[in-house]
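One protein chain omitted, others in place.
What follows is chain A.
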Amino acid sequence: MPLSRRNTRMKTRAFALLLFAMMVAGFASIGTAEDTLTIAIYQEPENLNTYIGVQTVITYVHRPFAEYLIDVNEKGEYYPVLVKEVPTVENGGVSEDGLTITYHLKEGVKWSDGEPFTSADVKFTWEAVMNEKNMVKSRSGYDLIESIETPDEHTAIVKYKEYYAPYLTRFAPVLPEHVLGDLPDINDAPYNRMPVGTGPFMVTEWVSGDHITMEKNPYYRNADQVKIDKIFFKITPSREVGIAQLKAGDVDVVWDLIETQIPEMEKDPDIDLYLANSLTSERLILNHSTPEPPHNGDPDYPHPILADLKVRKAIQYAIDKQLIVEKLLYGKAEVGTSEIPAGWAHNPDLEPSEYDLEKAKQLLEEAGWKVGEDGIREKDGVRMRLKITTTTGNKLREQVEQVLLSMLKKAGIELYIENVPSSVLFGSWANDADRKKGRYDIMMYTTGPGIDPQQQYEGYFHSKNIPTEENGGSGYNYTRHRDAELDNYLEIAGSAPSMEKRAEAYRKAQERVAEILPHIYLYRRLSINGIRSHVKGWIPNGYGIIDSVATWNIGDWYLEK
């Protein structure tokens, strides 16, 4: 059939032509005069309202437009953003009893729609968080506010019913009253996708599943100093795709990489790494109560192995943390020492624990654990066999587990691995999660305090926060330790209006935790971004009011030509 053959040939030719046309179109992308920055994010934000959403990516994407009253710089110091100065007892911004906080707002600040920013917006933020109809994720702190007085446009006086220690971290960010004030609720407000902020950029477009566009905010008070004209947050299906596009030069920044991706990026001379030691640490959480039903999680029934302090100390001595950091984290991370690894409440006198196998063995002997036939210790017929649990699907954690397994074996402790999906590990009391109910020996995961450690520290270490039936399983004292001295420090830290006194109490609390070892800190987690080397002006910052994110100072970024 000659006819049909010619047909096919013609089709092939047409197809080749089409292909060629497409390629040409692809190559002919013309450079624009504007300075644009493309950032790959592998999650799409649920919305851009941090009062409603919990994802870290929301914080990452909202920093270019949202501003807080007070922020934290790369040294962990509070600095004023929308206020003239950080209120303290000394400058009269905080009353002696710590119940009244006076904010003096900067003058001449405007929202990105041109409306003035005033004390009414601060008051409205509190009202919006407390509004019954709004499905906010948390009302912590705001529920302790009695009233907010606004004597003039630039003064907001916040009166608390009872002392709330992390008061500096509230009003982050401030919500615009003129945009949201007339709505019955803010749950589905247009603001959540097309927000109005006071920061250097403003959201101009959001194409679902594809990208979010931001442009320079003309009403920003330092708009003339902002160098970047346009930012695209491009939503990619995974980190790996983001890395491929970074290497190809299609994107300039990739958000939230993991430690194992460091060597691959370091090889590329066109890529710089944003590495910030964050406040979160990977740690071992050691159960002090029995994991066996029916008394699982009851601190009155001690753990047959781990309740003994000597055993916990021996475990810490048997772990070579430095080796883990060097071999598995490419020497980029810091060894963990305490819950508050940096910042104003950090205890700089705490040294990283030493690796001393002999001491570990000696402590175990003292505790009555004798080496059995196969090298694993025993005591009164109990074998020194412990389960270690972490989240599935995390290569680094699985490697660390293997290393811990062999390190502890040298001391005569047998570990066995049983990992579960994160939704199971971090489940709720109602879901009967093992963590909440105390059915585990050792858990390994990452958590850490915010710039104000109170909620985290009290939640994890105060004896009143052991999850029980009576308190509905709230609290994070999963180790079920009870220590009056530690409780005392935490109560002082949570009630003293003076930051000095609070810092002192936290330092003592950190020492106490290092003595009684409910947690063994392995290493500090890194916050990692891959950035193409023509992007300048970024400063690694491990601190953050909500989350530590690279975009915290994006108004200062620029492109080197």
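Methods note: a residue touches a chain if its C-beta (ideal position, glycine included) is under 8 Å from a C-beta of that chain, and two chains touch if they have at least 3 such contacts; residues count from 1.
Note that contacts and distances are computed from a predicted model.
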Which of "ABC transporter permease subunit", "4Fe-4S ferredoxin-type domain-containing protein", "N-acetyltransferase domain-containing protein" or "YtkA-like domain-containing protein" matches, in UniProt, the chain that is not displayed: "ABC transporter permease subunit"
Selected from A:Asn47, A:Gln316 or A:Ser548 as touching the chain missing from the view: A:Asn47
Per the touch definition above, residue among A:Ala120, A:Leu183 or A:Ala244 touching the missing chain: A:Ala244
From A:Asp188, A:Glu292 or A:Glu485, residue that would touch the chain that is not displayed: A:Asp188
Residue touching the undisplayed chain, where the options are A:Gln316, A:Asn394 or A:Gln456: A:Gln456
Of A:Val174, A:Ile235 or A:Ala550, the residue in touch with the unshown chain: A:Ile235
Residues of chain A (touch criterion as defined above) contacting the omitted chain: 1, 3-4, 7-8, 11, 19, 21-23, 25-26, 29, 32, 34, 36, 38, 44, 46-47, 52-55, 135, 137-140, 187-188, 192-193, 207-211, 213, 230, 232, 234-237, 241, 244-245, 248, 250, 421-424, 426-429, 431, 433, 447, 449-450, 455-456, 459-460, 471-476
